[in-house]
Every structure is written in C-alpha cells, then in structure tokens.
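The other protein chains are all here in position, but one chain of the complex has been omitted.
Chain nomenclature is as follows: A and B, assigned in order of appearance, with residue numbering initiated at 1 for each chain independently.
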Amino acid sequence: MAMSQVGLRYLGNSAFEILTENGLRLYIDPHIQGNQLCPVSLDDLLPADLILVSHGAKDHVSDAPELAKKFQCPVVCDPGVGYYLKTLGIPESQIINMVWGQLRKFRELKIRALESKHVSFLREGPFPITGLPLSFIITTESGFKIYHSGDTSIFTDLRLFGRLYRPDVGLILVGNYPGALAELSPQEAALAVKWLGLRWAIPMHYEQGSPEPQQFTRAVKRYSPKTKALRMDPGDWQYFKVRKSPGQGQKPTGKGGRGKRGHRAEIA
Amino acid sequence: MAMSQVGLRYLGNSAFEILTENGLRLYIDPHIQGNQLCPVSLDDLLPADLILVSHGAKDHVSDAPELAKKFQCPVVCDPGVGYYLKTLGIPESQIINMVWGQLRKFRELKIRALESKHVSFLREGPFPITGLPLSFIITTESGFKIYHSGDTSIFTDLRLFGRLYRPDVGLILVGNYPGALAELSPQEAALAVKWLGLRWAIPMHYEQGSPEPQQFTRAVKRYSPKTKALRMDPGDWQYFKVRKSPGQGQKPTGKGGRGKRGHRAEIA
Partner (left out) sequence: MAMSQVGLRYLGNSAFEILTENGLRLYIDPHIQGNQLCPVSLDDLLPADLILVSHGAKDHVSDAPELAKKFQCPVVCDPGVGYYLKTLGIPESQIINMVWGQLRKFRELKIRALESKHVSFLREGPFPITGLPLSFIITTESGFKIYHSGDTSIFTDLRLFGRLYRPDVGLILVGNYPGALAELSPQEAALAVKWLGLRWAIPMHYEQGSPEPQQFTRAVKRYSPKTKALRMDPGDWQYFKVRKSPGQGQKPTGKGGRGKRGHRAEIA
C-alpha cells in the first residue's frame, strides 16, 4: 500500500511547522524571535503556504505579520487578529478570518476552527482589539487530522469535538509562556486528551526545563492510556505515516534529525 | 376551545418577521437590502413593535438601524451592537441591551437572551466593537416559544437550554451567508434541534439554491425524529395555532400565501 508521511516540527512555545504529505508547509503560532525555546531564526524558515494564528497574544501572533509579508501567504486567524494584521499593512486578500465551527478548504487541506476557552486581546495600538480565541483541526490531503489547542482552559465540549471531528494527533498546551500563568495544568491537559480521543498527544507551551511535559506524559498514561504522549524537543521533527488513500489510519514513523532546515528531502 | 395563531415569515438569511396572536410585529436580524433571498423591500415592511439583533455582523445588524429610526421602536441587542447603534444616532431609550441568561418582558411577550457560540464584531467605525453573540427565545402572549439560534457552532449546553426553557419552534442556521462559511453543518444543526427538544425546526442562513435545507430535513428525521422540519421559502408565512390560555400546546396551521405584505387580515 502506498504510504506517505506528515511531518511536524516543534519550534518551542506553541509554534509548529507542518509539512504535509503533498508538500504544503504551514506555520502555527510562529513565535520565533524572542522565543527562548525556538532553535531557529526567521531567516531559517522555508516559505510557507499558510500561517495560522490561534489568538491575539504577543507570543502567538508574534512573527506572523513579518512572515506573512515575507512569504505573501494567507493567514488564518480570528476577526480580532485579522483587524490587527490589517492595521499592520497586511493586505486583506491575505487575511482569512475564521470563527468557531467553520470549515475552510485550503488547496487540498481542510482547516476547522473551534472554540478555545481563552481571550484574544491585543493592546499594542491606540485601542484594544478583542476577538475570538481559536483552536484548529488541520486535515491533510490524506485525511490525517492535527489538533492545535491554542491557549485554553479545560471545558467539557472537548469531548463533543472529539466525537464529532476525531483528531488523530493533538498539540496540547501543558504549561505557561515564561512570565505568564498556565491556563491548563498537565493533568487537565491529559483530561483534554482523553476527551478529544487522541491517538498521539504532543505537549507544548511550557518554559525551558519545566517538569510539565513529563507530568503530562504521566497523566496521559493514567487518564488516557490509549493515547501515546510524544515529547518533542524544540527543533525535533516527528513524522506520521499516512496512507495515500485518505481516512485509513496512520502511524508515527519516529523522530527525524534536528536539522535547522526542514527540507522535505531530509524526511526519512 | 378558543384558538389563535402565531405567524412567522421567512425573509431569507436569518431574517424573520413574527406576528404574535395579539398582533405584535417583530423583526429578527432584518437583513432586507442586499439580501439575495429577501423577497420584499424596506418599504414593504409594516411597522414593527420590536426589532431583535442577534449579534454584530453586517448580515444580521443590517437594516436594523434604519428600521429603528423609521418605526421608532426598541431594538434588543447585545451591548456591542447597542454601542454601535448609539454611534449611528439611535436614541438610548430605544436600545435594550441584553446578555446571556436575562429574561425581559416586553408588553405581554418575554424575550430571553442565551449564549450562541460566535462573535459579535463590528469593524465599520474608527475602532472595532466587540460584544456578546446572542440567541433568543421569544415567548408569545399565550406561551408559544420561538427560538432563534443567531449564528452559532455546536455546543452541548443547547441540551441544557432545551431542558430548562423548552422552546416549541426553532429557527436554526444550517449553512452560510453568501461568501462566508457555515458555522453549523446541516447535521450539527439537526443535533442542535434534538438537544433543544424542538417540535418544529425551520432552517435558515443558507445561500440560494443550497442543498443544506434538504440535508437538514433528512438529518432531523434521523437525529430528532420527533421534530418536524419545516422548509420555508423566502416570503412564506408559517402559522402555529396557539390556545388562548397559555402553555397548552400548539400545532402548525400550514403555510399562508407568499404575499409581499403580511397584513394580519391575510392570515387564514
């Protein structure tokens, strides 16, 4: 059976690079500059096809405006972040506003925006810009589904989302951005993982040297034993085998090297 | 037993006219101008006693300011839309701000505002105005309860609302405004119908020629077989028989003609 793979690279904080089986490159919450855990610089990033921003906060919007200008690619975000991007000169044609429940096709991908229990609040300009905090499910060409929690506290409708949308792998916050407070403890994050029905769960949004990823791994074993927690160090790639015919299950293919550049040719 | 009737006219998108058994006329989300599915013009509308706006969005606020000025009637809306209406010169005495959970008497009617999972976001002025997206339950003089979903994605507390407030008929979004994306699929809408425990469900918020109302009807049959889905073409009136003593059940009396004007005298 023809197999292919989806690659995920962790960039520290809530930032991930996704390389789909057909070669599309996405960045989520691209916090590169000023991110103590990010092993790469802006110049190291390869051109993106799409950028996603979960909500209006410095460590999530971050370098999205600069990358959107550099790569001239669309940015998926809530209306508040969209408004903000426009004030920074990003053309409206590049701004894709989404709200909870919507499903949008992007080339062969599908992007679903869902609720996260947080705030989208930007205070950089002359007036505050409030919006709607998002989580995402990105469905790749073959049907592999990647959930990104954004920032969220625990809530029961995660169970509904698990049943309705069946994500495969989840990128789940387990701690806090340096200097801030966690919205979800490692134990609550494990409960979220159980409710979402994830096969694999990758902790994110923690400080350097934090015990939270390990606490998360233990809690996932306890609360959601069918899920495999995958700890990723910043810079690591994690690959998932996907069948070329969609919807028939996937398995992880193991970590790749910590290359500074994630050329698709390097993926084993 | 003395009977009377409540009339609902669908005006396309999420716009409805309600004519209560005692002759009060309400408009909800009155999107008349620029609404491809609306069969009437502003001049055709009879004087309103009350206007309701579910949230701040162009296709829901729409003609509410103009109608409020013309008819000098109150507008029920969230604080964000209320702020916006004030900037347009609507007197504060006409603006009735409501938030989730509140129940307000209006003459012999009751208006309950409930959560909808969406955003209230207006970007027309010098700064964005964010508020609180609403759904409504309107209880007529005899106790007949009309739920209007506003824009919403699926969420479990709809089940709580069904149990606590027991709406009779629901006006439920099943698709999208032209050029936008749906927040609720026809299948999710049918799940909402089940959770709300509706007797009758009327699909709204779809494009001309969309298959979504039919998909909704099929999904309601499957997920909520006790509910009758009533497809309304824009301009149609649907009547519900209500007993003059409140709270004793109602039944639909069938469609009226597609008259451009919904004089109460025309109701059969």
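Structure notes:
Everything that follows uses one rule, which is that a residue touches a chain if its C-beta (ideal position, glycine included) is under 8 Å from a C-beta of that chain, and two chains touch if they have at least 3 such contacts.
What you are looking at is a predicted structure, and each value in this text was computed from that prediction instead of being measured.
Interface note: of A:123, A:163 or A:221, the residue touching the hidden chain in the full complex is A:123.
Set against the missing chain, the residues B:65, B:80 or B:213 yield one that touches it, B:80.
Seen from chain A, the chain kept out of the figure touches residues 117-119, 121, 123, 127-128, 130, 151-156, 181-185, 188.
Chain B meets the missing chain through residues 78-80, 83, 98-104, 114-115, 126-127, 129-132, 156-157, 160, 164.
Just so it is clear, only the chains that are shown with their structure count from here on.
Rounded to whole angstrom, the centroid-to-centroid distance between chain A and chain B, based on C-alpha atoms, equals 36 Å.
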